[in-house]
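Here the complex is missing a single protein chain, while all its other protein chains stay put.
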Amino acid sequence: QEIVFKLAHEAPATAIKGRTADLFAELVAKYTDGSVKIEVYPGGQLVPTVEEIRAAARGQVDIIAPYTSYYSSIDPLWDIFYQPMLFSSPKQAMEVFSGEIGQKLLANLESRRLKGLAIWHDGPVYTFTTDKPATTPDVLSGMKVRVAPSKPLESMLSKAGAAPISMPATEVYLALQQGTVDGVVTTPTYAAPARWGEVLKTMTRALWGVGGYGVAMNAKSFASMSAEQQEGFLRAMKEATEWNQAQTLENIAKSESMLKESGMTIVDLTDEQKAAWMPLAEAVWAEQSDDIKAMIDTIRQ
Amino acid sequence: MEEQAGGLFLFVAVALVFAQIVLRVVFNIGISGVYELATFSATFSVLLTASLGVKRNTHVRVDILRNLLSRRGALVLETVVQVLMLTVSLALLYSGWLLVDESLLFGDHTTGTIEIPMWAPQLIMPIAGALLTLRTLQRILSLIRTPDAVLQSPTPGAVD
């Protein structure tokens, strides 16, 4: 008898998450001889994004892959993704979350009736502006910057003297166009397909965090599979995750060239500019819980 | 009572959004979570006022069938509809109660500067369910006591 699982996520089917999810569905069918079927619902069409984690815990949907920041609402440890200036490159971040730290975050979900499956990657979190590039805190000072709710990122903006503005994603395009906000903190992989490149001028590649997705499943749904099916299922997840990692860097490069084509200036920090940001970042780290501080220390070594 | 509260929460929602604009434009301050507070407030207003619509029979309804029926038929129909509404109200009460219970266990809160545990705003769901149940019961009672008055109550859609 065929088992059907609902996989709900909010990204467009064409985005890297959408493609990884579709590949995963294909692989599950292949490795379970069609005995497990994954129905993918992209674009947040099934449940509102803010509801995803709870809907999976409840069993209303079976598999979810929300932005890691959404997990902060049940486990503050997930804030580790958004510690400014902590990771040296998107590639290093991928290695970190493939290792012990990633496993710990996923294992913690068990207390919420969820089985953590994998961490999929998206892109680096950079600062974008409609005017001068945010190379130093001085430039950002006095600006209004849209950011998805995240304690460490909001704290970083405040420390630079900028006002962190929260605003629904659908309003950001207009807000940038009309000057309601002067910039955004997001990933190039989100900004490019959302066409924010049309209304933004600069991207500063200071690594404020890494965007990623926590893939999790209703624990009961997972247990409803036979041992054989579970094995095929997990194998599919492993391969889909590997594909995701292999694609991530390429996808970032593609998004950046898309932004460049729409006229965006891409700026890297000089060592001097980086030094100007470090005290602010360290102050943000100091505000974190002891558990996160321990993680920060591990990552820095 | 729920009338005043519903109006008050609507006002609070407007005031919060207005305050957010003033803070941002005049003082260059952004506080994440104000939007959430405003939407919570607007949601309270909607759900608290819903039961009032039952009391005054102002919810939008389709009246084709009723217009075809005799007085007796209309009375039976209205009774059936009220029982149906009572079922929905009770189901909402139960569902809302489970939701709050689930949130207490789940322990999630809003992300951002202002962290609000989700069970708190969600308390409105069982409260709304209870108020709807109460108002529907009241209407059923008056349907038994004074059927003609209830049948001639204001046309659907009219606000007092």
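Per-chain numbering from 1; labels A and B assigned in written order.
Please note the rule applied: a residue touches a chain if its C-beta (ideal position, glycine included) is under 8 Å from a C-beta of that chain, and two chains touch if they have at least 3 such contacts.
The rule is simple: contacts and distances are computed from a predicted model.
Taking the options "Peptide/nickel transport system ATP-binding protein", "PadR family transcriptional regulator", "TRAP transporter large permease protein" or "3-oxoacyl-[acyl-carrier-protein] synthase 2" in turn, only "TRAP transporter large permease protein" matches the UniProt protein name of the chain that is not displayed. Summarising the interface, subunit B meets the missing chain with residues 3-4, 6-11, 13-14, 17-18, 20-21, 25, 35-36, 38-40, 42-43, 45-47, 49-50, 52-54, 58-66, 77-78, 80-81, 84-85, 87-88, 91-92, 94-96, 98-99, 101-102, 121-122, 124-125, 129, 155-160. Looking at subunit A, the residues touching the absent chain are 6, 12-14, 18, 39, 41-48, 50-51, 54-55, 58-60, 167-168, 170-171, 173-175, 178-180, 193-195, 198.
As a convention for this text, only the chains that are shown with their structure count from here on.
Subunit A and subunit B have Cα centroids lying 36 Å from one another.
Subunit A meets subunit B in the complex at residues 53-54, 57-58, 69-70, 72-74, 112, 142, 144, 147, 149-151, 154, 163-167.
Looking at the complex, you find that subunit B touches subunit A at residues 24, 28-30, 32-35, 102-103, 106-113, 118.
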